[in-house]
Every structure is written in structure tokens, then in C-alpha cells.
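Have a look at the structure below, then the notes.
Only one protein chain is missing; all other protein chains are in place.
By letter and in written order, the chains are A, B and C; residue numbering begins at 1 in each of them.
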Amino acid sequence: MLSLDLFLRLNYLASIMLFLIGLHTMLTHANLIKKVMGMNIMETGIFLFLVSIGYAHGTLSPIIRQSGPEQGLIYTNPLLAAIVLTGIVIAVSTTAYALSIIIKLYEQCGTLDVDRLEKLRS
Amino acid sequence: MDHLAVLLTVIPLSGAFFVPMFGREGDRGYRVALGTVLLTTACAAALLVITGRGQAISYYVGNWAPPWGIEIRVDAFSAFLSFSFSLVYLAVIAYSARDVSHELNPAALRWYWSLMLLLLAGLLGVSSAADLFNLFVFTEIYSLAACGIISVRDRMDSLEAALKYLLLSAVAAGCILLGISLIYMVTGHLNYAHLATALPAAVATSPRTVLAAVALLATGFGLKSALFPLHMWLPDAHSSALSPASAVLSGIAVKAGIIALFRLFASVLSASPAVVRAMPTFLAVLAVGGMIFGALFAMTQTDLKRMLAYSTVVQVGYIYLAFSVLNPVALTGAILHIVNHALLKGMLFLSAGLIIHRTGKRRIADLQGIGREMPLTMIALTIGAMGMVGIPLTNGFVSKWHMVLGSLEAGQPLAAGVILLSSLFSALYYFPLVIAGWFGNPAAPAPARPEAPPSMLWPVLGLGAVSLILGIVPEPVVNVLGEAAKHLLGQ
Amino acid sequence: MRHLPALLLVVAIAYVLALTLTEAPAFGGLDVPARNEVMRFYLDEELDQAGIPNTVTAIIFDYRAYDTMGEATVLFTAVGAAAAVLAGHAGKLVARPMAATDDVILRIVSRMVIPFVQVFGIYVVVYGHLSPGGGFAGGTILGGSMALYLFVFGPKRTARKIPPAWGEIMEGAAAFWYVLVGLGGVLLGANFLANAAAGVPLGVQGQLFSGGAIWLIGLGVGVKVAATIVNLLVHLAGET
Partner (left out) sequence: MIGWFGVGCLVFLLVCAIVVARTRDLLAATIVFAAYSLVMAMTWQQLRAPDVAITEAALGAGVTTLLFLLAIARTRRTEDESA
């Protein structure tokens, strides 16, 4: 019963695993660029979760709709798509800014390794 | 008049957009910033007058009523915070005109003004949000802008601190967004008022999901507001930024997470079953940890700005603890402490900036006898230190007094004891500074022109004057906040 | 064991999320709590209220336009912060700006491809309310075409084509355009960012100029995103 249950929630499971993989990469890797990659994976994990909430079996995407009364057509939840769009843009902004700091730090210190930066500072 | 609620955030945003268009040369960026903050302050003052009569403004952006559109809610609580934040901002912007221009190159300087305004817009947006996703968006604006004003300073330690802050903010943002999506999954709402009605039913069907969502939101906002075990980014970030930037970050920006959790609890969670309402107790435990460990770390610091940064960890603990008591008197103290700490910590960082600007000294041990060289600066520093410790007749005393009274009234003498004990601790790291500054013997003879120029000095003294007034005649403010606190707690 | 706190945090979050997973509403169900009256309102009323067939665009640029303004601001903030960081003097190591390629095939092909990409980008921006896409995707495609130019011809020639000062002014102007459209609603006697409620004509459904303020905002966002992408890439490539 449990396994069937999990199978039906495979999308949630996968998105949570992506979130955790990203978080783990972000917190434990010493390389700064790798940390930013982890951040991106973590965020796409959340977006997959959000999009999965909005999906329902047998629905259409609410994009190209005809006017007039709909005869039994059901659509996915448009609010979640809107939220995810906003989230994607925010994620890209954060990535760009983080990478520009990383480039500047590399110019000044010649390393991408957090531990070495720590040593250089003290 | 209701449009003021949205103008409160739109004015600073427009100012930020104007800087790259019209503020490209000379000190035009400064003028744009100053004008914008003046307008924002006026707007906040008008809102304070309107909401002070006890009516909150609910503004529907784009005329779409709540569950469909975004609601902005300005009550006495957020109007008062917005007004005091803009006042601190006014002083900081006026101060920055001289201090920042020689530290930054023209391009970075231009964006410094813009980022300062974006930070203000983000903070005001957070304090007036009444929609979970809107809250998230403004949280991101202020976090990115806060990292930005740390990293404008082209030095290795600032860059590293900004990157650490940015990555941890991203973790916090991830937790917050996941929390929001869990809540949306079980309720289908984002608006606060509708969430409050939908949440009890959701708790009945899926209690663990709601609990996990609340835990994730608390972790995210706790990280952004430097709640105890999650404070590790703060000392680096706040001590390596430019002094006016530290004043804003330490005085105001850390409060945004507290305000967000405050609002969330008061308008959404307090209507739910007991499991969900357990959040404040959990926060209280962490707050006590922050008050004790923050004070211990502050005592061991040798750098003035780092010491001030650790003191912020302690003060954040006070505010969380008083909030968790859930008593109107303690809550009045907590709100008042948010404002008092903004004024005092702003003033302390700006005075530290004056000393660094004039003498280049950052170490506490080097500050022997600085009061004889720079008496006005030292007076400001002393007012700040006294307020932080909570000596009677200072504004810090008023807020701590209300916190203690409220805790006793709510039957939590332990919380009152911790607040008193932590005040004693703060005396241990603030008094040596004051004593050395006034009575120590300077190592070198005084320089020829000791005090900083008046254009930098008067903003600091202005903040000092406001703090003193708040300390000596607190009644009008306390009365307004008392009503706001009762309203927030639904009494 | 240096990473013990981080691992503990990850395990704690994993445990909490695993607990929620077992009681979460089933994936893809039609009677989950999220499919409530709010969603039905968007789907049932949107065609009459905002008048465009793309409901997602209607939510982004009309119902929740205030969030999208915040989102445009986040982009603006990122550009500002990145520009301020990278504007500083070069560090100890010499900055290696990106070099131009001298591959003839790349140069000729990119010259031919760029106009088509730009036309497609403009199409996606302008028809965002009628088909998938919209300001964000289209602006990215427009910005991407200029990124291709940057990668093939190098930062120096790009800076001659699009001076960095223009990029910054465009950034501020496009973001302010959003505020202006919002204030238009106030001037027309409704609330900030109001569309049909302020009496903005919605036009004929399905036509290019329909949706009232949605179309105007989409245009501004397209320009904004294109400017942002170009600014970010130029700054990151160095040599500004």
C-alpha cells in the first residue's frame, strides 16, 4: 500500500530529493561555483514541487482558451505557474549576482575554495 | 488617501529606478536618494496619522479583492515601523553623502544609492505585506539589496561576507518558498485573512504538513533575522560593510524577518490549533540562546564594529523573547525595542564610522581617551551604549521595562529574569568602551582638527536627540503601540 | 566531520519532508485542496475580466501584477549589485576579459542568425498574452541574441554597439515604465495597477492589441529583461 502510495507521489518525492541534493551540495562543497550550482538545483526542486501541486490528471494547460462556456474542459492551476515564473526569475538574478562576486573574489585572491579564503582572511 | 499604502513602497522603488537614469553624475544620486527618503518619510507620517486613529488600511492592488488579488495592509504597527525606519534612513543617507563618496568609485557609488533605496522599499514592502507570496518577493528584494550594499565596497572581506550572506539567504529563501508551497498545497490560499480561516481545517486533515510548513517558514525568517544558531553570517557581514550600510543592516534589515514572523503569527497562525501555536515557545528557547551566547561573544571582541554586530544578535533575542510571551504589554515593549534598537544601533554604527573616518581606529583598545578628541561623537556613543544597557531615562529602558512587566504579567518570571540578566551582560561590554573613551589616556597627542565635519555629525546627533526624547517622554508612543499590540493579539 | 552541522540540517529537513510526503494530497487528484474557488475564479472569470486567452499571463500581469513588479525589481537589484561589484578596480590578478573568436564560420552564421532570433524574441514578447511565453521568456530570447553577438565578437565590440550607460538607463527606464502603468490606474480613479477596473479598454479578444494594461506591462517587461540579460552578461564578461 505504501509503495503504491509513494508511486503516486513520485513527483513530490523527486522534487524533495532534488531539493535535498541541492542543499547538501550548497552546504558541504568547498568550491564556490559548485555551491551556486547546488543553489540552482535546490530551487528547481522547489519549482518542480510547485508545478506538481498544480497538475491534475486529464487537464489542459490554461494558455490558449476559447471564449464562451467551456464544455467540461478542466485546466491545471494557473496560479502555481505564475508563482513558478516569478521564482525562476528570482533564482537567475541571485545566480548572476553570486557569480559576479565570485569572479571579483577570484581576481583578488586567486582561489574558489572557501577554506582557502578563510585562511587568507585570518 | 488609501493610495498612500502602496505609495509607501512605490516611492522608494521609483527613486531607485531614477538613480541610473538621472543620478549618473556628481552628487545627483545623493540628491535623488535624499529626496526619495524625505517623500517616503512624509508618506509614512501621513499613514501614521491615519492609522493612529485605530483604523487599518486594506489596499487591493489593481482593484482585485483578496483571494484573487494582492492585499496590502497598513495598520498602526506597520505605519509606526515604516515611519521610524524612514527616519533612521534619513539620518543614514545624510551621513553617507560625505563618508561614502571617497570610498567608492563612481559606478559603485551610483548603485550604492540605488541599492539603499531598494533595501528601504523591500523592508517597507515586508512590513505591509498581507499575502504570502508577496511577502516572499519583497523578502528577496531586501535580501539582494542588503548583500549588494555590503559588496559595493571593493575589499576581500566585504566580498566574502556578502557572498556568505547571499548563499545563506538563498537557503532561507528556499525554506520560505517550500513552506509557502506546503501551505498552499493544503489550503489553496495565499492571502493572510483567507489562510486564517482555511488553516484549522487543513490542520485537521494534514497536521504534519502544516507543522512542517511553519517550521520551514520559521527557519527561513529566523536565518534572515539572525536568530541564535543561524546568526553566523551576521558578524562578518555587518562589520565589513561601510559604516552607514552597517547602520541600516544592523538597525533595520535584521528586523524584517522578525516583522514577517510577527505578522504571520498574529494574523494567520493564532487562529489555529495548539500544535501550530507552539511556534513562539520554540522561538523563545532559541532567543534565550542568542541572548546568552551573543553576549559572551560580544565580550570577547576586540574590534568595535564586530562587538556592535554581536550585540545585534543579543537584541534580536530580546525581541523574539518578548514576542513569544504573547502579552500586549510585552509586545508593546518588543515593537518599541525594534524601533529603539534601530535608532540606537544606527547611531552607534554611525559614531563608529565617524571615529574610523577621522582616526582610522577600529580596535576597542585603541579608543582610550577618544572622548577628549571627539567629544560630540563620544556623547552620541555614550547615549547609544546607555540605551543598549537600558539605563533609566533612556529609550532602551522603556522598552525593556515593558518587556519585563509583560513577562511578569503573563506569569513567565523566567523570561523576565533572562531579560534582566542579559541587560547586566550588556553593561559588561558597553561600559568599558564608555569608560575608556572618557577617562582613558590617549596613546598619541590629539590631531589638529578632531571632530568630523558637521554634515556628518548632525545626523548622528539627531538620532541621539530622538532617542533621548523617546526615553524621557515615552507615553504618547507607548499609548499608540499599546493599542496596536492589543489589536495584533486580537484582544 | 567538518560538515556535521550541515548534514544534520539536511537530515532534519529530509525527515520533516518525508513525514509530510506520506500525508500529502495525492499527486494529480482533481479534489485536492489547492483546486478551490480561487483557482476556479481565475479559470471561469478571467476571459471576461482581463480578456486574454492566456490565463497565466493574466495572473502575472493583472491579478498579481504587484508581485511581478517586485520580480522586475529583483532583476534590477541583481544588475545593480553585480555592476557595483564588477565596476571596481581590477584585483591583484589581471582580469581576463573574454576574447573574441576569429572563427569565420561562427562570425558569418551568427550574423545571419541574430536577426531571426531577435524577430522571434519580439514575437514572443508581443504575443505573450495570446500564446505561451510573454515578457520574461521573450525578453530572454532578445537578450540571448545579443549574448550571441557578445560571445562571437567579444565584449569590446559589444560595448561599442550598446554602450554600458545605455544599458543602465534602459534598465531604470523600463522598470519605471512599470510604475508609470501602475500610476495610470490611480490617475484613472482606480487602484494602483488596475486594468479593466480603471476603464482601460480591453480591445477585441484574440487580437494583438488586447488585454489593456497587460499588453503595455508585457512590453515593458520584455525590454527590461532583455536589458538585464545584456547588462549582466557584459558585466560578467569584463571590459566595460
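Structural remarks
One rule holds in what follows: a contact is a pair of C-beta atoms (placed from the backbone, for glycine too) under 8 Å apart; a residue touches a chain by one contact, two chains touch by 3 or more.
Predicted model only: the values in this text are computed from it and were never measured.
Contacts of the undrawn chain with the visible chains, over the full complex, involve A, C. Against the chain not shown here, chain A presents residues 7-8, 10-11, 14, 17-18, 21-22, 24-25, 29, 31, 33-34, 36-38, 40-41, 44, 47-48, 51-52, 54-55, 57, 59-61, 63, 75-76, 80-81, 84-85, 88-89, 91-92, 95-96, 99, 102-103, 106, 111-113, 116. Listed here are the chain C residues that touch the chain not shown: 28, 54, 56-57, 95-98, 124, 132-134, 136-137, 140-141, 143-144, 147, 151, 229, 232-233, 236-238.
Criterion: only the chains that are shown with their structure count from here on.
Any chain bridging chain B and chain C, meaning touching each of them, is among A; the list is complete.
Here A-C and A-B were compared by C-beta pairs in contact; the pair with more is A-C. Averaged C-alpha coordinates give centres for chain B and chain C that are 30 Å from one another.
Averaged Cα coordinates give chain A a centre that lies 16 Å from the centre of chain C.
Note on chain placement: the centre of chain A and the centre of chain B lie 29 Å apart, centres being C-alpha means. Annotation for chain A: residues touching 2 or more other chains are 19, 23, 27, 53, 80, 86, 90, 93-94, 97, 101, 104, 108-109.
Annotation for chain B: residues touching 2 or more other chains are 133, 137, 140, 144, 147-148, 151, 154, 159, 178, 184-185.
Considering their complex, residues 13, 16-17, 19-20, 23-25, 32-39, 41-42, 62-67, 69-71, 73-74, 76-78, 80-81, 83-85, 87-89, 165, 168-169, 171-173, 175-176, 179, 182-183, 185-186, 190-195, 197-198 of chain C touch chain B.
Listing the residues of chain A that touch chain B in their complex gives 19, 22-23, 26-27, 32, 35-36, 39, 42-43, 46, 49-50, 53, 80, 83, 86-87, 90, 93-94, 97-98, 101-102, 104-105, 108-109, 117, 120-121.
Against chain C, in their complex, chain B makes its touches with residues 2-3, 6, 10, 13-14, 16-21, 24, 59-64, 67-70, 72, 105, 107-108, 111-112, 114-115, 118, 121, 125, 133-134, 137-138, 140-141, 144-145, 147-148, 151-152, 154, 159, 175, 178, 182, 184-189, 198, 202, 206, 208-209, 212, 215-216.
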